[in-house]
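One structure below.
A protein chain is absent from this complex, but the other protein chains hold their places.
Chain nomenclature is as follows: A and B, assigned in order of appearance, with residue numbering initiated at 1 for each chain independently.
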Amino acid sequence: MAARGTIDGLYAEVSQFYAEQMQALDAGKFAAYAETFTDDATFSHTPGREPARTRAGILQDLLAVNERFADDPQQRRHMFTMMNLDPQSDGTIRSTVYALVLTTRPGAGPELVRTCVVHDVLARVDGALLNRARRVELDGLD
Amino acid sequence: MAARGTIDGLYAEVSQFYAEQMQALDAGKFAAYAETFTDDATFSHTPGREPARTRAGILQDLLAVNERFADDPQQRRHMFTMMNLDPQSDGTIRSTVYALVLTTRPGAGPELVRTCVVHDVLARVDGALLNRARRVELDGLD
Partner (left out) sequence: MAARGTIDGLYAEVSQFYAEQMQALDAGKFAAYAETFTDDATFSHTPGREPARTRAGILQDLLAVNERFADDPQQRRHMFTMMNLDPQSDGTIRSTVYALVLTTRPGAGPELVRTCVVHDVLARVDGALLNRARRVELDGLD
């Protein structure tokens, strides 16, 4: 893993952060994914469901969500594009980015799962970027 | 909106420009989208149809195209990847970038609409990047 903050400027740093974060998620490395959030982070990914709170709560939530796939093995891929960064005066960064989610089951071709807009607040903790808040807005909800 | 030109270097600046531009379009903010073009811009998005000319003409064209969707609500997403920049000696930037267009209707999953290659000429006006020319090459035409 490259030292964060050293590759280029902010745009590259956040791109690299997301690549590491989402490759960890898609590889089932849920603890590594949870570690990309601050201790006090909130993560809202499903409408009508309370956001997961704290890094430990996010990990627990991820493991619960993942149990749904226990009998249906598949390789999910989260592809982020159109990253729109809005640095704030308090040092945090608002990021609004598109996510395309695809999945592939063994022996089959890829399927589209959904498109989303990810609304993040990123904060710098001990020099490294972490997610302080993530809210996923799903396309296609009635 | 982050001040353009200040995030990092050119590659980051154009990436940020596209993210703001296309998120505006997908949000139906047609005036904001039209404002990312120069006053004298041309925009060619449909073969066999005259390019839209001038910022006002581009806005009018967008509103006309959008009327087709009045009875068929859907969330379109334009996702740009593989951005290839070619800065010119006159200060403009030629950009050749892939676009993946998806759409999601209420209650349904996403559908692929098309893949395109977007050919842009970007110009700097009062310090900010604007689209001076855009030509969209659609894949799959006979």
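Rule of thumb we're sticking to: a contact is a pair of C-beta atoms (placed from the backbone, for glycine too) under 8 Å apart; a residue touches a chain by one contact, two chains touch by 3 or more.
Keep in mind that this is a model prediction, so the values were computed, not measured.
> So which of B:Ala32, B:Met83 or B:Val136 would be touching the chain we can't see?
Of the listed residues, the one touching the omitted chain is B:Met83.
> Of the residues B:Leu10, B:Ala56 or B:Ala108, I need the one that contacts the missing chain.
B:Leu10
> Given the full complex, what residues of subunit A touch the hidden partner chain?
Interface residues of subunit A facing the absent chain: 1-2, 7-9, 11-12, 15-16, 18-20, 22-23, 75, 77-81, 100, 102, 104-112.
> Contact with the hidden chain only, please: which subunit B residues?
8-12, 81-87, 96-98, 100, 112-115, 139-142
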